[in-house]
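Removed: one protein chain of the complex. Kept in place: all other protein chains.
The letters A and B name the chains in turn, as written, and every chain counts its residues from 1.
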Amino acid sequence: MIELSNIKKAFNQGKPNEYWALNGIDLTLEAGKVTAFRGPSGSGKTTLLTLVGCLSRPTSGRVRFRGEDISGLPERFLTEIRRQSFGFIFQQFNLIKGLSALENVILPGFPTGRPRAELVASASQLFAQLKLEHRLHAKVEWLSGGEQQRVAIARALINNPQVIIADEPTANLDTALCREFMAILESFTAAGKTVLLTSHDPLVVESSAVHRVVGIRDGKLTDD
Amino acid sequence: MPNLASPWLEKQRHLIDFTLASLGRRKTKNLGLLVAYALLVFVLASLALFTNALRTEATFVLAGSPEVILQRMVAGRHDLIPPGYLDKIGRIRGVQKKEGRLWGYYYDPVVNANYTFMARPAEEVASGTIMVGATLARARGLAAGNVISFRSYSGKLFAFKVASVLSPDSELLSADLVLVSEADFRAFFEYPAGHYTDIALSVANPLEVRNIAAKLAEALPDSRPILREEVLRTYQSVFDWREGIVLTVLSGAILAFVILAWEKASGLSAEEKREIGILKAIGWETGDVIRMKLWEGLLISLTAFLLGFVGAYIHVFHFGAPIFEPVLKGWAVLYPRFTLVPAVDGLQIATLFFFTVFPYTAAVLVPIWRAAITDPDAVMR
Partner (left out) sequence: MLFQPAIIALLMAAGVAVLMLTAAAPFAVQVILRWDIRSGSEQQLALERRTYLFSTLLSFVFVIQLAALLLFVFNADRLSGMFVGAMCAVGTLNVNDYGFPSLISQMGVFFLAAMWLAINHVDTRAPDYPLVRIKYGLLLLLLPVLVLSFWLELQYFLGLKANVITSCCGSLFSGDAKTIAGEASGMEAQPAIFLFYSGLTAATGLALWHWRRGSRRSGYLLAAASAAGFVAAIIGVLSFISLYIYEHPHHHCPFCILKPEYDYQGYWLYLPLFTATAAGLGAGALQPFARVRSLASVIPGVSARLAGISALGYSLFIAIATYFVLASKLILIEH
C-alpha cells in the first residue's frame, strides 16, 4: 500500500546546521496491518511518519501511496490526500483549547465542505463507540488524559481515513489506559484500517495487536 | 453549478463558525484592535458626515439666493451702485427680476461680533422694527417684542423693536443677520440716497445664467457678476479642502492604526501558532487558513465599521459634532447653533471604506499569509 524507496530528508539544507534526519529508507507497508516504528528519540521515526502521512515531502526518493507517486506533489495536493486517507493521533493530543470536544472532532471535516449536521452526526457516533457521549460538549481542557486521547482518536476518524497514524500514542498514558488504547487499535484493524505508529513503549511494541515492528536508528532501518 | 457551489458555501460557513469561536476565545487581544479600529472609523466618519451635512446645508441655503449678483468695481474694489445704474442694464432676455440690495456690516462691541444688516422692503419689515437671526438673539438675549438699541458708526443711538426672531432652519447663514426696513437702513448707516450695495438678478433657466452674466459684463464693463453656481462651487471646494486638510492631519492616525493592525496580525502568540499548526496537520490547506483569517479580518472590519459609523452618526446628528465643529464650521465669531439634517451618502461610505478597511486589509495580508504557511508537520516535532 505504501512504498518508500531511497527516502532522504534534510533539514536546514545548505546551511551550516544542515542535518539529515533520514538517510536512505526502503520500505513497503502493507494495508490492514499495524506497523510500529521503534527507535530512540532523534532516530528519525517521527520524520518518517510525517513523510508517509503527507505532512511533508522527502528531499529525495520516492513515496508511493496506493501505487501513485506522491513524493513530488505540491502541498495543496498532499493536503487533500492527507485529509481523505490519513487520520492523526499526536503525542500531545494537540486538541484546540477553548473548544468543546465535539468542535475539536469535526475540525478536519471543515475543509471538505460536508454539512455541519452530517459532521455532528458522525462525530456523535464515534463518541458513542469510544464511550465518551457524556463529554460531547465539555471543553477539552476539562477532560482527563484518557478522555483527551479518545477525543483525539475520534478526530482522527471523522473523515473515515484508511490509514491511522499515531505518534507515541501511549507516552502520556498509564498502563490501564495504555491497554485500553491497544484494544481500540485492534478495533481499527478489525475495521480494515492500516495503522502506523511510533513507540518505544514495550507494552506497545510487544503487544499482539502490533503485526510488525520496524527499527530505526540514525535515519536508517535497523532490522524488522 | 449548484451541486458544486454548495460544499463551497458550506465550507465558508464552517470557516466563519471557527473564526467566530476563535475570536470569542481571544476577546482581550481582539478587543484592543477593535476599539482602535472603531475609533478610527468614528473619527473619519464624523468628519465625513459633518462636512457632508454642512455642504447640504449650504446648498439648501443658497437655493433661495438670487442666481446672479452684480457688484460695481472702482479701482478694482467693490463700490456702491450709483443711482440710475440699475436702468443702464436695460432689458436682458431671461432675467425675471432685478433689484438693488442694501446690506452692510455692523460691529457690536457688547458681544465683540459683526452683524450683517440687510434692508428689506417696508411691507416685510416695518420701520422701527427689526428681525434678528437666532444666534444673535441668543447672544443678546432677545425675544420678539424686546427693544434693543445700536450706536451707529456716526455715534447716534437707534432703538429698534424686535418684531421676530428668524427661523433657526437656516441658521448657518442667518446666524448674525439683522433685517431692517430700507428707510431705517439708510438712516442708520447714513447711506447716500439712491445708492445700493449691489444688484440681485433672478434668472429662470439655469442654462441661461452664463450668457446673461456675459451680457452684463459687456454692458457694464465696471461691474462684476457673481453667479450662484460659482458661490456654491466655491463653498463646496472650501468644505472639500477643509475635509482634506483634516484628513491629512489624521493620516498619522491611519498610519498608526495600520502599524497596530500589522503588529497584531504578525505577533501571533505561541498558542495561536500551535493552533494553526494543528489545523494544518489535521487536513486544513494553506488556502483554507488564509480564507479563515480573511473572514476574521472581514468580521472585525464590519463590526468596527458598524460601531464607528453608528457612533459617528449619533455624534454628528444628535450632538452636533462637538469634536470637529471648531475646525470645520463658520468663520464668524458668532457660532450658529443648528441641527444638522441627517444625510448619508454612498460616496462617503465608499471613501470611508478606502480609508479604513482597505489599509487594514493591506496591512494584515502578508502576516496572514506568513501564519498560514506554518509547516504542517510542526506539531509533530
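A few notes on this one:
Criterion: contacts are C-beta pairs under 8 Å (C-beta built on N, C-alpha and C of every residue); 3 or more make two chains touch, one makes a residue touch a chain.
This one's a predicted model, so the numbers in the text were calculated from it and none came from an experiment.
Interface note: of B:Ala122, B:Ala214 or B:Val341, the residue touching the hidden chain in the full complex is B:Ala214. Shown as candidates are A:Arg57, A:Arg114, A:Arg155 or A:Lys193; the residue that touches the absent chain is A:Arg57. For the chain missing from the display, the contacting residue among B:Gly64, B:Pro121, B:Gly252 or B:Gly346 is B:Gly346, taking the whole complex into account. Within the set B:Ile290, B:Val310, B:Ile323 or B:Ala378, the residue that contacts the chain not displayed is B:Ile290.
Within the complete assembly, residues 1, 4, 48, 76, 210, 213-214, 217, 224-227, 229-234, 236-237, 240-241, 243-245, 247, 286-287, 290, 294, 346-347, 350-351, 353-355, 358-359, 361-362, 365-366, 368-369, 372-373 of chain B touch the chain that is not shown. For chain A, the list of residues touching the undisplayed chain reads 10-14, 57-60, 71-77.
Here is the rule we go by: only the chains that are shown with their structure count from here on.
On the chain B side of its complex with chain A, the touching residues are 6-11, 13-15, 17-18, 21-22, 25, 271, 274-275, 277-288, 375-377, 379-381.
Residues 46, 49-50, 55-56, 75-76, 79-80, 82-83, 88, 90-92, 94-99, 103, 107-116, 155, 159, 167 of chain A touch chain B in their complex.
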